[in-house]
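Here the complex is missing a single protein chain, while all its other protein chains stay put.
When the chains are written out, they are named A, B and C in that same order, and each has its own residue count from 1.
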Amino acid sequence: MSARKKSQKPKVAFFDFTGCEGCQLNKLNLENDLLGILELIDLVEFREAMDDKAEEYDIAFIEGSITTPSCVERIYDIRRRTKILVALGQCAVSGGINAMKNNYPLAQVQEEVYGKDKYLFPSMPAMPVRAFVQVDYEVRGCPMSMPEFLHVLKSLVLGRKPEIKDYAVCVECKLKENECVLEKGMFCLGPITRAGCDAICPSNGQYCTGCRGLVSNMNKNGAIEMLKQHGFSVEEAIKRMAMFNTNELVKEANWGNR
Amino acid sequence: MNRQAKDISEMKCCFFDQNTTKQFIEFLMSKAKVIAPHRKGEKSFSFQETHNPEEVVLNYNRTIQPIKKFFMPPRETLLEFELNGKPKVKKPEIKIEERIFLGIHSYDMKAIRLLDFSFDRDKPEANYFLRRQKSVFIGIAYEPDEYHFAQDLGIDVYDTTGFSLFMVPAEKGFLIFEVDETGHRYLQEFGKGLPLDAELQYERPEPTKKLKMHYNRLPQIFSHVYDSPVWKKVAERCLGCGTCNLVCSTCYCFDVFDEVNLNIKEGTRERTWDSCMLNPFAQVAGGENFRPTLDSRTRHRLYRKFKYLTDYSGELHCIGCGRCSYFCPAKISLVEIINELIEDYNRQQQHAAVTVS
Amino acid sequence: MSRNLSINVHHITRVEGHGNIVVDVKNGVLKRAYLNIVEPPRFFEAMLKGRNFHEAAIITSRICGICSLGHQMTSLKATEAALGLEVSEQTIALRKLLVHGATFQSNVLHALFLATPDFLNVGSVFPLVHTHKDVVLAALRLKHLANEIGNLISGRAVHPISIVPGGFTKLPSEKDLLYLREKLLNEGMKDALFTIDILATLTDQIPDFYRETEYISLSNDYEYALYDGLICSSDAGLFPVEEYESVTNEFIVPHSTSKHAKFNRSSYMVGALARFNNNYKFLKPKAREVADKLGLKAPNYNPYMNTVAQLVEVVHCIEDSIELIDTLLDKGIKNEKPNQEPTRYGRGIAATEVPRGILFHDYTYNRKGQIEKANCIIPTGQNLANIDEDMRKLVPEIINEPKDEITKKLEMLVRAYDPCISCSVHLLDVKFEE
Partner (left out) sequence: MENVAREIKDLYTPVIATISLVEQLTLSEKRFWIKLPRNQKLNHHPGQFVEVSIFGFGEAPISISSSPTRAPGFELTVRRTGRLTEKMHQLGVGSQIGIRGPFGNGFDVQRFKGKDMLFIAGGIGLAPLKSLIEYTLDKRHDFNRLIILYGAKNPSEILYPQEINEWTYRDDVEMHITVDRPDAQWKGNVGVITTLIPPLELDLENTIATVVGPPVMYKFVLMALKAKRLPDVNIYMSLERRMKCGVGKCGHCQINDSYVCQEGPVYPYTRIKELKEAI
C-alpha cells in the first residue's frame, strides 16, 4: 500500500473552458506543494503547462464556464471519459462573472463589443458545468480557493468525500477575529456567501463580493433587507449579489438542486 | 471559586497615574504572559498578548472575540495520527503557562465562570481546564454603551468576582483595588502605587433598564414562549450567518474533522468553533435536518442562553456583553427579541386572565 | 520545391487561452498564415456598464487571471483619472512594487515553465523535474517569491484584493517589507542568475529570424517605464496616453474573436522586447549584464528574443523592487486610508505595461459614480497582427524544413509573444496535408 506503483496513482486531467485562467494559474502558484502533488497523482493532461493528452481519467478538473456550442460537445466528451468530475472555480461552478452578460440581451452585448461584425462570433449564455453534465464535487471561488482545492485533491486521492463547507464567510471571518468591514461602514456579501476562502477579502480590509456563490437555503429577502439597512436600494442590492451569482439568483436557472 | 467577592468599597485601594500604569503593565509582563485588549483595525478591539504596554487599550467597548479563545482556541488540533499500516495516535501537548488577563470587564469574567461550568458538566474536558488553570484576571470598570445589558442581567460593572485586582478609571489614572491574595502580592511586589486611605466617593452608573423585566424572571418567560410568533419574525431578517454564536462569550459548540497532509501519510484531527445557527449544524448523513429553519435555530440559540443550561446551572448563560447584536450584519438586537418575548408573554397572561374572569 | 503544406494547430498548448495556428501553402506559394483566436468572447465592456467605481477593478481583474494585477492597476488608474482621485506617494511606490512582482512572476512562468521546454525538446516542464531538478526548483522558488510580493502587498497574487481606487484597504507591515527585501536580495537574485546561466547555454536553440517592426511601449524620462509614462513608438515618437485610439486603430478580422491593431505599419509589437528596445537605457546594471550574457542588444528585431527580454526584466524587477522597498522603509509605512471622494465625474484613460505589453483602459463615469462606457485594449490583441506578419515572413524562409520542424518553429513563435488569449488565445492538433 505504501509503495504505490505509478500505475496506481489516479490519472488526473485539467480542462479549461471560458474563464480568465486564474484558477489554472493559481495551481501553478502552489510552487511549494507542486512537486508533492505530482507524487500523488499521474497528471495526464494540462494544456496550459504541457502537450500530452490521454484517453481516460480518474479525476477530471474542469475550469471555466460553458459559453459556446462547441464547449457543450467537449464537456459531454470529458464526462464520458472520466470517473470523477470536479468543477474548479466559480466560472465552472456557477458561470461566475461571465454570467453577468446573461443579464443583457445577447445580441445587444455583441453589438456593444463588435458592432456590425457581431455575427462572426457565436455565443450563448454563460452556463455552469452542472447545467450540462453531472458534477461530483465543486471547488468554489474566483479565483478558486487553493487550500480547498488541495483538500479536495487529497480527499479524492485518499478515496473519501471532501468536506465542502456550506455556511457563511462570516464564520471564517469571526474565527480569524477580523474586524468586520460592516463596522467600518462598508458593505459585505459575507453573510450570504459560502465559506471556504478563509474570508480572505475581509482579512485584507476589502468587502466580500460573493465570489463563492450563495449558501444553500439563503434568506434572500433577509439579504436584501440587510443591504437596504446599509443604504442600498433593492435594485442595487440585487446588482451587488449578481456580480458572481447571476445564474444562482435566477430561480429558473437553479441548476444546483438536482 | 464562585464565592462572591466583597464590595469594592470595602477593599484596599491605591492610585496609579498613566505612567505608573505603564510601569505596572511592564511589571506584570515580567511575571507572566500578559493578555490585554488591543486595537484591531479601525474600530474594533481584540484580546492579544502584550509585547509593549503602549499597545494596551484600556478604554474599549468590547473585543470581537471573548476571552474564551485562550482556553478553547477557534481551531485546535485534538490528535495527530499516522494513517499507514498500524494507526498511531498522539495527543499534542498543551502548554500550561501562567497568564495574566488584564483589563477584563466584569461580564467577560462571568462568562468564564459559566464556561467553567459547561466544560465541567457531565465529563470535564482536559483541553479546556489545562489552558484555563494558572490564569490571573485583572478587571476594569467600563462605561456601558447602547449594546451592553450586563447590568440588566445582574452583573454589576464593579462586580469583582473572579478578579485578583480591579481597576477603576479615574482622572489621570486608575484606582486599583486589591481583590484577593494574588492581587495583594502583586501590589506589594510592585510597590509603587499611591495609597489611598480617604473614603472613596464614586458613582455607580444607573442600571440601564434595557430589559422590560427583572432578569430572574427570564427563565420563567422562556417556559411560555416556545411557540411565540416572535421567532418567525426574527427569522425573516436573520441570515443564518453564525456571527452571533461565533462572537458569543458563552457559546462553546464545536465541529471536528480530519485533515491529512499532502503525503497522505499523516494527518490531524481538528476542532473548530461551530454555530447552531448554521444550516448544516443538525444535519445527518441521510440528509435529515433536525433544525432546518432559521426560526427553530434562533429559538435554540436563545433557549441555550436563558433556559436549557440555566435549568442545570441556575444561572443565565447570557452575560449581556452585546457582542451578538453589535456584530450582527442584519442588526438584530437580542434585547429587542427578549423584550418582544416578554410582551408576548404579558399578552398571554392578560389573555389567560381575561378568559378566566 | 513547390510544396503543399497545411498546418492547423488546434488549441496551442502552453499559452493562456485558446487559439489555433493555421498555415496554407499551395505549390510553394503561401496562401494563408495566421493565428486563429477562438477564445469565446466574454463581453467585459458591456458588463462594466452601470457598475460602481469600486467594482470596475474587481470585474476587469477577471478578464485574465494571468494579468489580473495589470488589469486591476490599469483599471484603478483609469477610474482615478475619471474621478479625480489623487493617490499618495506611498500608494504609488507600493503599486510599482506590485507591478514588478507581477511582471517578474509572469515572465518567470512564461520563460522558464512554458517556453524552456521547447529549447530542451520536451512537451512540458514536468519531465524536467527529473532531468533538471535544480533548475526547476530554482524556477519554482522564483515564482513563489514573485507571488509572495503579490500576497503580502495586495492580499492575493491572482485577483489581488487590497488594491482599490485611491489606495490600499490593508497595508503591508514593515516586517513584511523587510522579509521581501531579504528574500529578493539573496534567494531571488541568486536563483535568477543561476537559471539564466543555464539558459545562456541554450540560446543556440533560438531560431535565427529577423523582421523589423514598430515597437510600442510606455516610456518616461526617469525609469524603465512599467507603471506609468507616455506612449512611445519606435517609428513615431511619444504620444499622450489619452490619444491611445489613434495609436491602436483596432479592427476586426474574420479569423479572430479578438480585434487586431496597427499604427504606422501593417502591424506593431508590444511586450518585453518592445520595452527593452525603447527603454534599454533605464535598465538596472545587473539586468544589462544579463542582457549581454544572453546576447540581447537594443534594438533587436528577432521576435523569438522576447523570451530573453523577459528574463532580463526579471533581474531588473528584482533590483528595482529592492530599491523601492528601501525607499518605503526609509519613509516608514504610513497608515493611510484609500482616497475615495470623487472630485469630478467624466472620462479617464490609463495605460500600464503589463507583462505582455501595453494595456489601455478607458472609462466614462456618470454623476452617480457608475460606468457609462468602457473600453479595454489588451496587449495580445495588439500583437496579433504582428504575429500574422511574422508567420508570413517566416514560413517561406523555412519552407524546406521538415514539417515537424516548421510546426515547432511556428508554435515557438506564437509562444515567444507569450500571448494571453484569455485576455484576447488556446492551442493544438497538427494536421498536415501534402
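The working rule: contacts are C-beta pairs under 8 Å (C-beta built on N, C-alpha and C of every residue); 3 or more make two chains touch, one makes a residue touch a chain.
This structure is a prediction, so every number in the text was calculated from the model and none was measured.
Trainee: Considering the full assembly, with which of the depicted chains is the omitted chain in contact?
Mentor: Contacts of the unshown chain, counting the full complex: A, B.
Trainee: Which of these touches the unseen chain: A:Arg81, A:Arg160 or A:Lys228?
Mentor: A:Arg160
Trainee: Tell me which of B:Gln48, B:Thr182, B:Thr208 or B:Ser296 is the one touching the absent chain.
Mentor: Of the listed residues, the one touching the omitted chain is B:Ser296.
Trainee: To test your reading of the contact rule: which positions on subunit B touch the chain that is missing from view?
Mentor: Residues 1, 78-79, 81-83, 86-87, 89, 91, 96, 118-119, 121-127, 129-130, 132-134, 226, 252-258, 260, 264, 267, 269, 274, 276, 281-286, 288, 290-291, 296, 300, 303-304, 307-309, 311-312 of subunit B touch the chain absent from view.
Trainee: In the whole complex, what residues of subunit A lie against the chain that is missing from view?
Mentor: 158-161, 163
Heads up, the rule we're going with is that only the chains that are shown with their structure count from here on.
Trainee: Draw the chains as dots and join the ones that touch; what shape do you get: line, ring, star, complete or other?
Mentor: Contact map by chain: line.
Trainee: When the centre of a chain is set as the mean of its C-alpha atoms, what distance in Å lies between subunit A and subunit B?
Mentor: Roughly 37 Å separates the two chain centres.
Trainee: Between subunit B and subunit C, what distance separates the C-alpha centroids? Give it in angstrom.
Mentor: Here subunit B and subunit C have centroids separated by 52 Å.
Trainee: Please report how many Å separate the Cα centroid of subunit A from that of subunit C, as a whole number.
Mentor: Measuring from centre to centre gives 25 Å for this pair.
Trainee: Which subunit A residues touch at least two other chains?
Mentor: Expected reply: 205.
Trainee: Return the residues of subunit C touching two or more other chains; collapse runs of consecutive numbers into ranges.
Mentor: Expected reply: no residues.
Trainee: Show which residues of subunit A lie in contact with subunit C when the two form their complex.
Mentor: 16, 18-26, 28-29, 31-32, 34-35, 38, 43, 46-52, 67-68, 71, 96-98, 100-101, 104, 108-110, 112-115, 117, 120-121, 123, 126, 142-143, 200-201, 203-206, 209, 239, 243
Trainee: Which subunit A residues qualify as touching subunit B in the complex?
Mentor: Contact set of subunit A toward subunit B: 1-2, 33, 36-37, 39-40, 150-151, 154-155, 157-158, 163, 166-168, 170-171, 174-180, 182-184, 188, 190-192, 205, 215-219, 221-223, 225-226, 229.
Trainee: Per the contact definition, I'd like the list of subunit C residues that touch subunit A in the complex.
Mentor: 11, 13-17, 39-43, 45-47, 50, 55, 58-59, 61-66, 68, 109, 113-114, 123-126, 129, 140-141, 143-144, 147, 154-159, 161-162, 164, 168-170, 252, 254, 257, 422, 426-427
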